[in-house]
Every structure is written in structure tokens, then in C-alpha cells.
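First, the structure itself, so that you have it in front of you.
With one protein chain removed, the remaining protein chains of the complex are shown where they sit.
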């Protein structure tokens, strides 16, 4: 988290974040995993397989967007106030290069954690052998919602 | 297409657009279809099934983004100069309401078709019975690339 | 306001909106005015004069952004819950054509008014004689903040 320390950290957060991820059918559908969960930062990995492709054999831009959006949202969840959940308000994504390679890695991180709004970014890298190439960048707004408000 | 007439239209365009869509493994994976292709406008339909869900039972925001991005991109393809293909440069998506209902409909349309850049928008509606509720809005930049340039 | 009726309207709102606008030194600096204030919709007008130009004689893109951002924000203010003020969270702007002509008109309108978040759009038109040409489109997120929270 580059700009501001989280006001709140609790060793059970990574477990809660992983449990939420595990309930998302859509992440399972595309075979995404989330091997890294730290304070203000997560990584989502996606193998490049036929089901996530587009007409030229690259990973579909929409799938790149899915893992970027989720990486930013889960990074925000690691720093949200206790007892609140997070909603994705909006995001903006630029595609920089075709998503080739054997695996994509979306790295989400928190730029600014306010009480109510959490601003994040994500970068999506395409890995081929030992090389990584930046293929998308995202800027995102997340809102923390307390459980009573949600209900 | 609200702001400007396309300079180019050819009755074979819808067929080419549908053929491109049919080659996208990712659209098939999520069970999306594209029943409407007109000049400057397409619709993508997505049934709400378990595979596209998130932890609260709504359609995953990333999947909402996928169909919005694709709807804008294919709307752009219908007005791109002859012999060119289209690349998604970037998009920005706001989530307005949870994506509930039995089906989502992403309606993409062209705001401005230039020779090089095509600006589009998409709105995603959640249908429940005979009602539709707006759940996301997107603004997008598409670039037309001639086949020689691409190669 | 295309998608949802405001839950709150009060005949004193336009006056409050105009009073806020009148306190903005930056709007006065660029010679912008706000002749239209309705429920969920405002217009900001900007004469094309030397002080707002760029190197090719068009209105500076940053100034186009200023009036688009303000038009969206004031449109949101007309539908914000009573006793709250509005903050601009973020916006995204596409430039469609050079901002020529004798006057620019930024039309801001509300897409969705929630209790907490208000989503707006603005279109900026360049007027030359009796013609108007669309030169920019914006999509924006506004947050309503109650006065006690603010303090």
C-alpha cells in the first residue's frame, strides 16, 4: 500500500479474503486462484487455457478485466474497516499489449484507504517462461459498507 | 448510433461480427450469446447461472464487465472501416445496482465513429420477468487497425 | 434524470446550486456561467476566449474537463439528500472532436441517484452559429456527504 498505512490489520483477514474468493463461482469457472494475500496487496493467477480465449488465441480482454477488478477489490478488502464489506463502485482499464503467455498475474494494491472509499490499482502481467510483460493497468474505486447499512 | 452516421455499411457485416463472436472461447464459457447485431449497435445476452456468480448470488462484476466490454467492441466493429479490425484500447465501467434477475442484457452502441478511434458506450440491464433494471454503464475507446498494420 | 426519480426535491435547490457555483473562483476565472438548473440536469456555458485556449486555437482540453466535471457535480447536487453536500469522487472523459466554435455547452445529467453515490454523465457541445457538435463525453461518480460527517 503505497500512500497510507491501513488503520486496521488483523491476522484473520487473509483467511476471510480467501474464503470470499472461494465462494465466487466466476473465479472458479475461469480457473483463477489467489495465492498472495497481504496487507493492501493481493495477486490473482490465471492459467492460459482455451476457455478464456478470444479469436486470436490471446486471453479475452474481458477476462483480463475480471481478474484486474477482483485483484483491486480484494486488495481493498484487506484494509477495509472491521465489520464492513466492500463494493466495487467503478474501474477503468487500459489494455497495453495482447495477453499471451502461459499465465496471467493480476497484482492489485491499495493507493489510498479512506474510511469510506478505497482507491486501488491493478496491473496485469503476462508470464512466458521467466519473463513478464505488462498487458493491462486499472484504476478503481471501492466503497466500504458496514454490515448494518448493507442489510 | 446516436451522433454520427457510419461512413460504411455492408450487408455482410453482421455475419462477420457473429463469426468473430463465435470464435471467442470466453463468451462460450460464460454462455453469452449475441442475438442482435445492427449498424452501430449490438446486444449480448447472458443467462444468470451458477458459473457466473459471486459470493452473494449476483452475477460477478467481472462478468458484467466482460459483456459490457464485448458489447461496445462489437458495436464498434459494425462501423469500422472496411478491411480493418478493432482493438479495445480502454473502458470505464460504473456499477449501479447488483446484477440480479434471470438474465443480463448488455446493449452496446457507438457514440462517435472516427476513422481511427471509435467511442462507444454500453448499458447492462438485469431482466427479471418483464422488468429491466440498469445495473452498469460503460464508456469505451476502440481503435480500428488495418490488416496490413496488424501484421 | 433518465433512470430514477429523485426522492427529494425542493424549490430552493436551484438557488442553493447557483449560490455554490457563484463561490467558485475558478468558474469565474474561465468566464463560465450556469444558466440552466433543473432537477437532475444543469448546463454550464463557456464563451470561447483567448484565456481558455491551447496552442491550436481550440478550447484547452483541461477546460473542457473542468466544465464537464462541474456540470456533472452540480446535476448531482440537485438530487442529493437534504442536508448533504456532494464530493466528486472520480470522472472519466473522452475527447471526440476539437473544441472549436464560439461557445461550449456542458450538459450534465444524473444517470442514477442513490442515497450515497450519484452517477452522472456530461456531454460537451461546441456551438458555432446554430450548429452544435459533440466534443466530449464524461462519466462520473459523486458521493453525497451529510454535513455532520463532513465536519
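Each chain gets a letter, A, B and C, in the order it is written, and its residues are counted from 1.
Here, a contact is a pair of C-beta atoms (placed from the backbone, for glycine too) under 8 Å apart; a residue touches a chain by one contact, two chains touch by 3 or more.
All of these numbers come straight from a predicted model, not from anything done at the bench.
For the chain that is not shown, the touched chains among those present are A, B, C, taking the whole complex.
When the full complex is taken into account, the listed residue touching the unshown chain is C:60, out of C:45, C:60 or C:133.
Residues of chain B in touch with the missing chain: 89-90, 92, 116-117, 141, 143. Even with one chain removed from view, chain A keeps its contact list with that chain: residues 3, 92, 94, 96-97, 111-112, 114, 119, 121, 134, 137, 139, 141.
Mapped onto chain C, the interface with the missing chain covers residues 20, 23-30, 50-55, 59-63, 65-67, 69-70, 73, 87-95.
Here is the rule we go by: only the chains that are shown with their structure count from here on.
At the interface between chain A and chain B, over half of the residue numbers appear on both sides, which makes the contact a same-residue one. These two copies of the sequence, chain A and chain C, are related by a rotation of 180 degrees on CA atoms, to the nearest 5.
Distance from the chain B centre to the chain C centre is 28 Å, each centre being the mean of its Cα atoms. In whole angstrom, the spacing between the mean C-alpha positions of chain A and chain C is 32. For chain C, the set of residues that touch two or more other chains comprises 92, 141.
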